[in-house]
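Up next, chain A:
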Amino acid sequence: MELLINLFVNGLSTGMLIFLLAAGLTLIFGLMSVLNFAHGGLFVWGAFSAVWVYATTGSFMLSILGAVVTGVVLGFVTEKIIITPVYGNHVQQILITLGFMLVLTEMIKVVFGPNQLAAKVPPYLDGSWEVGDVILIKYRMFIILIGFAVFGVIQFILKRTKVGLIVRAGVLNKEMVQALGINIKQVFLFTFIAGAALASLGGALMAPYSGVVYAEMGLEFGILAFIVVVIGGMGSLPGSLLAAILVGLAGSFMAYYVPALSLAVNMILMALVLIFRPQGLFAAKG
Partner candidate 1 sequence: DGSGSGGSGDDDTVKVGVLASLTGALESYGKQTQRGFELGLEYATDGTMEVAGKKIEVVFEDTETKPEVAVQKATKLLEEDEVDFLVGSSSSGDTLAVLPLAEEYEKIMLVEPAVADSITGEEFNKYIFRTARNSSQDAVAGAAAIAGEGVKIATFAPDYSFGWDGVAAFKEAAEELGAEIVLEEFADPAATDFTSNLQKVIEADPDYLFIVWAGANSPWNQIADMKLQEKGIKISTGAPDIPALSIMEPLVGMEGFSVYYHTLPDNEINDWLVEEHKARYDGEVPDLFTPGGMTAAIAIVDALKKSEGSVDADELIGIMEGMSFETPKGTMTFRPEDHQALQTMYSITLEEQEGVDYPVPVLVKELSPEDTEPPILNNP
Partner candidate 2 sequence: MALLETKNLTIQFGGHTAVDHVSFSLPEKEFKSVIGPNGAGKTTFFNLLSGELKPTEGEVYYKGKSLNKVSAVERTRRGIGRSFQITNVFPNLTVFENVRLAVQSKEKVRYPFWKSTRSYHGLAEKTHELLEQVLLDNKAHMIAAQLSHGEKRKLEIAMLLALDTEVLLLDEPTAGMSLEEVPAILNVIRSIKDQGDKTILLIEHKMDMILDLSDSIMVLFNGQLLADGTPEDIMQNETVQQAYLGGYEDGKSVRNA
């Protein structure tokens, strides 16, 4: 029983982390339909800036804030220069965002140096509680909380405002939305910035989790985020949450019970979901 709880809790927290990473992509790819291969780059920048801020100021909260600011700034620049010319054109999006991904990754090395950096958990989140044989790692509990909080906030915004609706309408027919008096460019810009900030936040929270940040982590995790968004159903935030948790739990349980397949677990999961539920777990509504 303890074993199951351990596997479950760890899988859940990993899933939450993956969700934080994928939440931004749910906005950018799922809602806005932008194939943003540079998403991982935004994520790495968040991770590095958080590590840097933490090292300089010693404040974990400031480091998270720093990452979000980085995300906002980068999101703004990315949308204006990279994304604006290619809305609605997936083929061009692939090329330009992959190019930008190279730039982002390599710029990390220019700014922060070529080496991996250690990322530390703040003392008050360090360590774990032991309840019988169940080990509850504090930082993971924190991640689970943050994950649900972020989910709640975005879901609230999407439900309570028309932003989600407008973005989906804008993707379907940009001209018509404008003709209804909505500045769709601005809505897209803000949505993209929000997505980028979420990616950065994901990076910042990921860093202490794995204890290390390195420039190449972007593409690896970027693809994972795509997997989650697609499994969940494009543009559905609850879908992404569910998919991320599924990925986390599958990884956790497979590594324990069927280690031979654990290399393939994400791919198998995605293949199964797509074959049996071609539209992903949730349809994009609300």
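Keep in mind that, in the parts below, contacts are C-beta pairs under 8 Å (C-beta built on N, C-alpha and C of every residue); 3 or more make two chains touch, one makes a residue touch a chain; residues count from 1.
A word on the picks: all candidates are chains of the complex that A comes from, given by their letters.
Note that the structure is predicted; figures quoted are calculated from it, not measured.
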Hey, among 1 or 2, which one's touching chain A in this complex? 1
Inside the complex, what are the residues of chain A that reach candidate 1? 3, 6-7, 10-11, 13-14, 17-18, 106, 109, 114-119, 121, 127-128, 130, 135, 137, 139-140, 206, 208-212, 214-217, 220, 248, 251-256, 259, 262-263, 265
